[in-house]
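Subset of chains shown; positions unchanged.
Letters are used for the chains, namely A and B, taken in the order the chains are written, and counting of residues starts over at 1 for each.
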């Protein structure tokens, strides 16, 4: 089930979300081999960072909560990864983050030289004191960071990853489009939320708060993609709670071009990409239509 | 309140330490009242509120009780080893694949140091013709020495205070030369795991070894624990010969907390608290 995304041919309309598995090249390759059309690296930061102590990720059954806290070797300490990237035969998104426009620019400048197929700007992470979400909730800040990065990366297509916490996510998407983004990825985790253990009277996550993902956030993700589709002409990676082919079809009908998958790896294994692709394919066959036919069909 | 079944619950379930047992000067077992359905080799994430959460193998299990055995080394494990009955810990799990126990009659179990913890319930369950090879730094650090009196046990210590003076791998080679094994199970430091694997490969005996990496989620989502393309938490922690043959990073590379891939020795230094920044 080939699809074209910003000029690249993908073997499936499914995308591995950033921060799921993507800690090294080998596992990205395994995910690709499991039928994933486009794999995203764990978000890369300007300097080495450990992230938070455990507990960092808890499964709630109908979704997950996490505050991993943007661990990263830092873009300067990933020679092995950059070398591996050079020998790849499948498309990769490099996700990056920073605490300022300067940092985003600096990381993007370096990373674009390593020639990933796309660079994703994580302007939407709730799990750090100072990175990300601040940008993604302000149209002007979103414009600024995308615009600044666009200047340095020149040809690498840019994907802006947005947060559902934005009051008007359509407006943010439009600002990113104006700033030079080539696509939108939505959504990052929702909330944040908090779990308190009542026996020890302690928040369970070491960072106390964490972002929600998985099936429970899907209605919000679908609404966000719907709003973004209305507000821009950019292709959208619809992400948030997708677990089945039907979920992916729903996201496409909201306006997505590709279907991102994160937490579902937990619920259906790494083969979830193959499974979702097969289920989508079957559905399209049963209904005698193509992905193009149904994109944005719910509008 | 009745404790929910651990295999269903996903949040940490809070247990009060029921009793503790000092196994050796370095090792303490914490016992909990509760049922847990698990396979030997599986682990649980143990949360000490306000401190951290770490993976520990289930080392004891009874119909209404289970236990983990902690080697007091670093910040977390020292606090854990010092816990008293009534202290609270959160338990998530069990996670991981565990040992495949459906393989042949004559087995050899090789355990080094704290690696004895995961193989103990394996021995409990196997009930086969078992040869145990166990090593430690010194006599008093031999974990569970009295736990299997009827077992065909071979021991070694670094200082020669008990059994053979030397390595478990030497005892393994010896045992293999006089026995036929259908399967070798092993748990211990990764360098020892590699030697066991090499010996078994040479002798064409299949083996299963348990590995260790820094873990976050424990259930295959975050990728913190990857060894090459394998997630130690869910594809492992037990890997068989077939897998090991393809794992280039076995005994070679590991990720630090930051995700940086480093030589295993660097990782071990970090783990051994030599104040190497985890973000290298």
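In this section, a contact is a pair of C-beta atoms (placed from the backbone, for glycine too) under 8 Å apart; a residue touches a chain by one contact, two chains touch by 3 or more.
Note that the structure is a prediction, hence the values are computed from the model and not measured.
**Q** State, as a formula, how the whole complex in this structure file is made up of the labelled chain kinds.
**A** Putting it as a formula, the complex in this file is A x2, B x2.
Note that only the chains that are shown with their structure count from here on.
**Q** Taking each chain's centre as its mean C-alpha position, how far apart are chain A and chain B in Å?
**A** Spacing between the chain centres: roughly 35 Å.
**Q** Where on chain A does chain B make contact in their complex?
**A** For chain A paired with chain B, touching residues are 19-24, 26-27, 29-30, 42, 47-51, 53-61, 64, 66, 68, 71-74, 77-78, 80-81, 195, 197, 199-200, 202, 204, 206, 262-263, 265-266, 269-270.
**Q** Chain A touches which residues of chain B in the complex?
**A** So the residues of chain B touching chain A come out as 10-12, 14, 45, 47, 49-50, 52-54, 88, 90, 92, 215-224, 226, 228-229, 231, 249, 255-261, 277-280.
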